[in-house]
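Only one protein chain is missing from this complex, and each of the others stays in its spot.
The block that comes next holds chain A.
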Amino acid sequence: MQKEYEEKTGRAHKPLSPKQNVRKNLDFEPLSTTALILEDRPANLPAKPAEEAQKHRQQYEEMVVQAKKRELKEAQKRKKQLEERCKLEDSIGNAVLTWNNEILPNWETMCCSRKVRELWWQGIPPSVRGKVWSLAIGNELNITHELYDICLARAKEKWRSLSTGGAEVECEDAGFSAADREASLELIKLDISRTFPSLCIFQQGGPYHDMLHSILGAYTCYRPDVGYVQGMSFIAAVLILNLDTADAFIAFSNLLNKPCQMAFFRVDHGLMLTYFAAFEVFFEENLPKLFAHFKKNNLTPDIYLIDWIFTLYSKSLPLDLACRVWDVFCRDGEEFLFRTALGILKLFEDILTKMDFIHIAQFLTKLPEDLPSEEFFTSIAAIQMQSRNKKWAQILAALQKDNREMEKGSPSLKR
């Protein structure tokens, strides 16, 4: 019987071209078909009539052929994936060389060239990512490693006085009271263990726990007026994954100092509203149908944008995609955050138009985990950040101006 099987599988392969046969020998071992063995009826039972036996043999052959086909197809798919991965690795390898040898040494002159911008869009190779982010974010605040050490030392002092229980003071006044700052430090501890728990590296005892703790603590001492705001731990964590502690701190502080981030992390309500309004201008322009659907359902942008902007997508997108969003965010600035949001809405436009308020809210605050990266970036690329010849910055500035004029009319607490 075994012999017969071999003969059959051999026959099943006859129609293949020699080339395919070679691949077959190299690539795969028939696994599942070995279970398909045609057995004759046991000797103690009457034999099958010849006609029936013939029919069964035929059916069996068909089954084997089908199984073979399937296997071959899968093997080819695997091979294709492997080839693609190799290609990807090659292109990453080449990109690393280009970044290291050509772009980084000539940063100032090259960073805005078309070629670099295109390479940038493809995603920065992880090995140079931190360097590129640092350069692109810059250090407007002129923070030095020494300043970081000073801030950290201060934070450590605070933690010590907190743990000895010396300061259970409660302060009722507004602003950043002592109690507030302590609550911030307390909160950091709580949140660190809740930052990317699935990676298991930021939790107590994990390799990056202390780094994350240090950066966030130092920041509350560096900017007591901002303090710790939930969402920051994710930003700091993503930076730590790509940079050394002190450099991560420098990037973190400078990143948060950008106008959009400052508006959000200081919870400047009026300014946040302006950002949402600007976002809606481009939303309507790019996705008018979905925009109308959201309006009809009273789905305001704050519902989904707050989480996305506060954490720079690091909580809502898979980490590798989030890093690619960060890449282009470092290149294009805040408008890319809003472009990304529109890209997400565009990608899921068909599903979203069929949903009601609560399901849209649920969907957007918990995006599918298996977001296809290429489709995702194609979708973002299709978003036009121009509305009636006006760019993001112009729309935003115009809205801000309107706001200021409105506020001038009535005395307001807002800046």
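Details
Here is the rule we go by: contacts are C-beta pairs under 8 Å (C-beta built on N, C-alpha and C of every residue); 3 or more make two chains touch, one makes a residue touch a chain; residues count from 1.
As a convention for this text, contacts and distances are computed from a predicted model.
One subunit of the complex is not drawn; among "Ras-related protein Rab-17", "NADH-ubiquinone oxidoreductase chain 6", "SKP1-like protein" or "Ribosomal RNA-processing protein 4", its UniProt record names it "Ras-related protein Rab-17". Only one of the listed residues, A:65, A:92, A:135 or A:229, touches the absent chain: A:229. Taking the complete complex into account, A:302 is the one of A:40, A:140, A:157 or A:302 that touches the chain left out. Note on the undisplayed chain: of the listed residues A:310, A:329 or A:377, the one touching it is A:310.
The chain not shown here touches chain A at positions 183, 187, 190-191, 194-195, 197, 227, 229-231, 233, 267, 269, 272-273, 276, 296-298, 300, 302-304, 306-307, 310-311, 315, 357-359, 361-362, 365-366.
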